[in-house]
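The structure's right below; bear with me while I get my questions together.
Every protein chain except one is present and positioned as in the full complex.
Naming follows writing order (A, B, C, D and E), and every chain is counted from residue 1.
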Amino acid sequence: MSKDAPADDPMLRPRYTGLASFMRAPYRDHDWSGVEIGMIGVPYDGGVTNRPGARHGPREIRNQSSLIRRINQATGVCPYDLCQVADLGDAWIEKPYELEGALDEIAAFFGDVHDRGITPLSAGGDHSVTLPILRAVARDRPLGLVHFDAHCDTGDDYLGSKFHHGAPFRRAVEEGLLDPKRCIQIGIRGSLNDMDLWSFSHDQGMRVIYIEEFYELGVKGVIAEAQRVVGTGPAYLSFDVDGLDPVYAPGTGTPEVGGFSTLEAQLMLRGLAGLNFVGGDVVEVSPPFDPSGNTALVGATMMFEILCLLAQSRVARVARV
Amino acid sequence: MSKDAPADDPMLRPRYTGLASFMRAPYRDHDWSGVEIGMIGVPYDGGVTNRPGARHGPREIRNQSSLIRRINQATGVCPYDLCQVADLGDAWIEKPYELEGALDEIAAFFGDVHDRGITPLSAGGDHSVTLPILRAVARDRPLGLVHFDAHCDTGDDYLGSKFHHGAPFRRAVEEGLLDPKRCIQIGIRGSLNDMDLWSFSHDQGMRVIYIEEFYELGVKGVIAEAQRVVGTGPAYLSFDVDGLDPVYAPGTGTPEVGGFSTLEAQLMLRGLAGLNFVGGDVVEVSPPFDPSGNTALVGATMMFEILCLLAQSRVARVARV
Amino acid sequence: MSKDAPADDPMLRPRYTGLASFMRAPYRDHDWSGVEIGMIGVPYDGGVTNRPGARHGPREIRNQSSLIRRINQATGVCPYDLCQVADLGDAWIEKPYELEGALDEIAAFFGDVHDRGITPLSAGGDHSVTLPILRAVARDRPLGLVHFDAHCDTGDDYLGSKFHHGAPFRRAVEEGLLDPKRCIQIGIRGSLNDMDLWSFSHDQGMRVIYIEEFYELGVKGVIAEAQRVVGTGPAYLSFDVDGLDPVYAPGTGTPEVGGFSTLEAQLMLRGLAGLNFVGGDVVEVSPPFDPSGNTALVGATMMFEILCLLAQSRVARVARV
Amino acid sequence: MSKDAPADDPMLRPRYTGLASFMRAPYRDHDWSGVEIGMIGVPYDGGVTNRPGARHGPREIRNQSSLIRRINQATGVCPYDLCQVADLGDAWIEKPYELEGALDEIAAFFGDVHDRGITPLSAGGDHSVTLPILRAVARDRPLGLVHFDAHCDTGDDYLGSKFHHGAPFRRAVEEGLLDPKRCIQIGIRGSLNDMDLWSFSHDQGMRVIYIEEFYELGVKGVIAEAQRVVGTGPAYLSFDVDGLDPVYAPGTGTPEVGGFSTLEAQLMLRGLAGLNFVGGDVVEVSPPFDPSGNTALVGATMMFEILCLLAQSRVARVARV
Amino acid sequence: MSKDAPADDPMLRPRYTGLASFMRAPYRDHDWSGVEIGMIGVPYDGGVTNRPGARHGPREIRNQSSLIRRINQATGVCPYDLCQVADLGDAWIEKPYELEGALDEIAAFFGDVHDRGITPLSAGGDHSVTLPILRAVARDRPLGLVHFDAHCDTGDDYLGSKFHHGAPFRRAVEEGLLDPKRCIQIGIRGSLNDMDLWSFSHDQGMRVIYIEEFYELGVKGVIAEAQRVVGTGPAYLSFDVDGLDPVYAPGTGTPEVGGFSTLEAQLMLRGLAGLNFVGGDVVEVSPPFDPSGNTALVGATMMFEILCLLAQSRVARVARV
Partner (left out) sequence: MSKDAPADDPMLRPRYTGLASFMRAPYRDHDWSGVEIGMIGVPYDGGVTNRPGARHGPREIRNQSSLIRRINQATGVCPYDLCQVADLGDAWIEKPYELEGALDEIAAFFGDVHDRGITPLSAGGDHSVTLPILRAVARDRPLGLVHFDAHCDTGDDYLGSKFHHGAPFRRAVEEGLLDPKRCIQIGIRGSLNDMDLWSFSHDQGMRVIYIEEFYELGVKGVIAEAQRVVGTGPAYLSFDVDGLDPVYAPGTGTPEVGGFSTLEAQLMLRGLAGLNFVGGDVVEVSPPFDPSGNTALVGATMMFEILCLLAQSRVARVARV
């Protein structure tokens, strides 16, 4: 073609050009060979209890992620220099009209990813998708968890199912996929219909940092607590954008007024360096409620921070071997 | 209370005041006694194949319907003078995470409505909800149909189910709820993946008016054809807002460029006076894709035209007895 | 009806279903018997000096308030367990084209509320409506005041009237409805045409916390100051959403860049527990300038915090008797 | 200054530059000498019965009118070659909190305009402002009227006043400002609370063209009827943007689904050439409900068509003398 | 991968999944072998005279084009069955800060396309990009032209250049790329600063159908005229979305109120079957002014109609050989 020189690296072209893969990384939906970290869309929102739309999240996060460049200026980390990173396409659902079957399809997709030794970084989709992802990546042993969210998502049955987006971490603990003592949940707030809604978290020993405690501890205190709780074992990172205040992420299904800011989120994420993450996700970006596109841009920005953490973790694991 | 005089008729208050029931009609979710025509929300969008959001349709149609007044200026019909009209509340879904069960819940709700002799006028929800409504209102004998839409919605299995929003009229014919020879479908257009997608309509003898034929026949020609096809027997009226051009109804799940206008729709609906309608619906209003609220206002306006038809039909049936 | 079990408590249904009363509380516009705290819309914006639209505030706050649940997670307070709470409908205006008459209508409505011993929690409307509310609830003795706002609203005549939305608290002091020594105004900022615009506040001894002092004192310092100023006597709480930074509340008539955040507002409101509030309001939500709906959601969230304070205050008053 | 050559004609500069006067005509708010046609903003919406915001109409119409150029391509008319045209500024209201007083202020402003022999072309503002304009321009003898609207605006008292925006033409006939036999109202539609709402129009002999008759007559038939009714005497042209279908003009206070299109409006306006217009207005543009700005652009476009008619009329009157 | 069956044909997947190539056709930016019709983005808006943003057009048209399916229901044409169709990527600009150089880059890209015998179908970008495309595809002989637009785009120098987006067809005639006698321009309207602005079109014998003539002729008359003017020789089709009324295409740089509808556009395009098109484009989609995305959906829909025409033309040319 006539556009040789920079054409071979889409990241160097003007950002409004070309197709939008995650972070303008290579799109490898049919050839996963050699990939070490795979970015994957999970366009499914059949687990929501209120506003839908997160099925459109992966595409719009991909679109906005063209604004992200190669290197994390704050940390100096360039994930593409540390690992082979690719966009693996979507874990789309062939039979979406039934929740449990849909989750099984997602688990199968991520089982393939896990079997190939690829570290997954997903873009949801609603939070129900984290359970089947954990079924794949935590197949061998329970993981620790750093979980940013307005909700603990350790609820019980609701609307006739126990697999909706307010319960994945309860199910994951019950299925032995998470070690609750190594789990921390940050940003919890909002009104409740049942004061005991999150008692499962407390009963199991998960560390719950409500937004009021976040306000008291500050970013550094929360980081220290997360480092302490999760420790050195393998862990998963789940970032629900409704942990942020709704002005930063209006495009989400269950907004709760009064959250943390994007800068605070970035500082917390960077403070997690050194933990041993084996996978991560950004969920609950719902573009129909995000006319400005800022929620998707925020989602892409948080994905990039997590990508850096995953790359550092993977390199560290290799070094340890 | 201090607001006696006009307070007893919410329709005479400023339109931005008070709670928004459909058309500011009495809200009678717990007491249906005496109601002859019941307006019902069906907040369910679990049958969509693409963009969700129609679950939010009933509330926003109610909101915009405050702009509608008592009398149809074009026809002189005041439905409230002809029948007892009320807002019966929502046929909401207790177990929404599985499509067929959800449709069963809807069918049960409308079965109650039908048992009480109430003529239902529904606001969707996606088009999959029309099937369970028909299971109630067409329980005793097959009905004729006037169907405004960009799609025939007589497709077959897709994404693992035969009950999605592109197939309700196929199922309804198969279940004996519709007499295909007395069905007319108006406004069909858009690209296809399978040229035979709507062959069921043709094979069964449903009258399909593609948008090109609509353009040739004009409003009067279409009215004549609808009157001819449906005849004097009982019939149902289903208005999918995606039959309109997307500029009139952007807030919908499956927009197809190049439809009819709202004025053309109103003129066609008014031209159906004299047919014997036993129920009707307006579906596929998806507020998350409707920032200006115009789709919901259009939906409410079409509901009012159908309300007039249902009131006239009911009075005529009574008169015949 | 067929939807018995959870149907009797709309708060337990999916949040997009049904009609939107304030907080999904019972709608009791014709029967106020037994109500202890009444939520009331005041759909009037005839007192604005710039952008109108707050007449649409009550309906949209009601709509967004469906996202609020029963219990305040941060404080454990469930106002519905403490008091009989209902939506009393709107204090709508029969003759809106003249400002003073409109305020008289509002005063009459709230006079009825007050006569019945109901504690009012209002959703405006522009800030001019607080004066007639105070004329009812402060009829017997002057009240203290906690007032969140970007403006002191103690201005003088403007555009030919002294009852516009920039002056209600001056009028209230002049009419003996407020004890200025027990009033605190928090968040004041913005440019001025007259450096003495708020001299009435200072001359009367109201405590004015400009946003710069807020930034220095922090949330806890402001809470302490509010507790100190207001003391143990009866007080009123008025929350103008323009006290928040415009990113949290763009849908308002007189935005002033550089305000406090929603989390800071929530923490301050919760810090007011123990004060003796006899009424409250959230004003200046203008939906036409709020395309995302976030301002109305914020307004509903602040209303819920105030509802908790009012319920606690009412219970405490009863206990003291 | 350095920008001499085209700087002296703002119409030749890029359209996003400079301040936005109406049509980029000279802004002459302090010096009206020599002006023959004056464009005037009337930023007042105190007469609305539902959604406010038209007070912001003049500024946004001015903003969008920068897209309009000098010459009407369809007719060849260049109004600036025929008359001295200027933007005279705003007839703003000093005491806006009382409807009748506000209308008196407007009447006084337009009295000055009329006294100087200037033909006024106004941008509202809600439709209540047309009455005081007529009090000025029809001071000497009743006028004919071409009125585009969804409503006849010949209603009676509502919400305690007879000067709201649904009644100006009744008042104008009663005050002898209009000759009802020479009045035509085009585009009438929408639901009614009272079937006799517009009986004043019919009783007085005004020619009412409902949208259904418009659909039958077509543009040419309506033009012929308008020419016949209005005849050769002096006349006024009032264009309410809610006569258009709401998709063309969503930013308005009282939208009615099912109106005429902008192209039809332009063709009708051009067909009125030869009538003897002495003034005109475009009203009910409400920018807060017009996020895309299209309503204001449509308003500016219609203003330009009317400007051409006014210039032709004025030249013809001079020629006749 | 685990998603084998339908995964191999993205057109059969849910439309919100995966990356968005034009029409979900194969993305072949590095391998053009075998391609017969190439869809190409031209993300450049350096030629606009007013509102920019069309550089973002290709990406958003790609995004919305996922709604388009394989077969044209109205005509039965499936372009993918007739030709090898692919998305060739973007003709993006390496040095965008100078207009003429940018056009040279575009010409070079399309020169490559033309050299390989690929028929180009482009998505702009502003209308200045059509000139360099014509320099490639009309290299060998002048072409006929069917041009939908509000403007003739045969203007002269403006703002210091003769290559802005209001002049490409003048330049193309001057450079011998178009045979003006075989050119037709449809939909022309709007105000002018110079009554002779389009005199080049008239002087050269191009057939100009102003919107008023369009209204008189109707769709069929225009089709007949286009067939007559263009004849049997090779021709190009350029569709500027501002030919449509702005309600259908608000996201554009130079909107002109009063255009044709999307349905009329579709009917006209289909009526051009039989003409011998060797290339086409859709230009002036400016997403920043298109919050609903409808303009991009309309642009994609028109691209699909043109794709069908190009496929039919190419097959017919092969058949003739």
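Simple rule for what comes next: a residue touches a chain if its C-beta (ideal position, glycine included) is under 8 Å from a C-beta of that chain, and two chains touch if they have at least 3 such contacts.
This one's a predicted model, so the numbers in the text were calculated from it and none came from an experiment.
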{"item": "Contact list for the unshown chain, restricted to visible chains", "value": "A, C, D, E"}
{"item": "Contact partner of the left-out chain, one of C:26, C:190 or C:233", "value": "C:190"}
{"item": "Residue of E:53, E:187 or E:299 touching the missing chain in the full complex", "value": "E:53"}
{"item": "Full-complex contact with the absent chain, from D:47, D:96, D:190 or D:299", "value": "D:96"}
{"item": "Sites on subunit C contacted by the missing partner chain, in the whole complex", "value": "49-51, 159, 188-195, 210-212, 215, 245-247, 250, 254-255, 257-259, 289, 291"}
{"item": "Residues of subunit A in contact with the chain not shown", "value": "11-12, 14-16, 67-74, 76, 78, 247-248, 261-263, 266-267, 291-292, 294, 297-298, 301, 304"}
{"item": "Residue ranges of subunit E at the interface with the undisplayed chain", "value": "45-47, 51-53, 55-56, 93-99, 101, 159-161, 163-164, 286, 288-289, 291"}
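Definition applied: only the chains that are shown with their structure count from here on.
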{"item": "Any chain that touches subunit C and subunit B", "value": "A, D"}
{"item": "More contacts between chains, A-E or B-E", "value": "A-E"}
{"item": "Subunit B: positions in contact with at least two other chains", "value": "14, 16, 51, 55-56, 93-94, 96, 159, 247, 289, 291"}
{"item": "Pairwise touch network: line, ring, star, complete, or other", "value": "other"}
{"item": "Touching pairs among all chains present in the structure", "value": "A-B, A-C, A-E, B-C, B-D, B-E, C-D, D-E"}
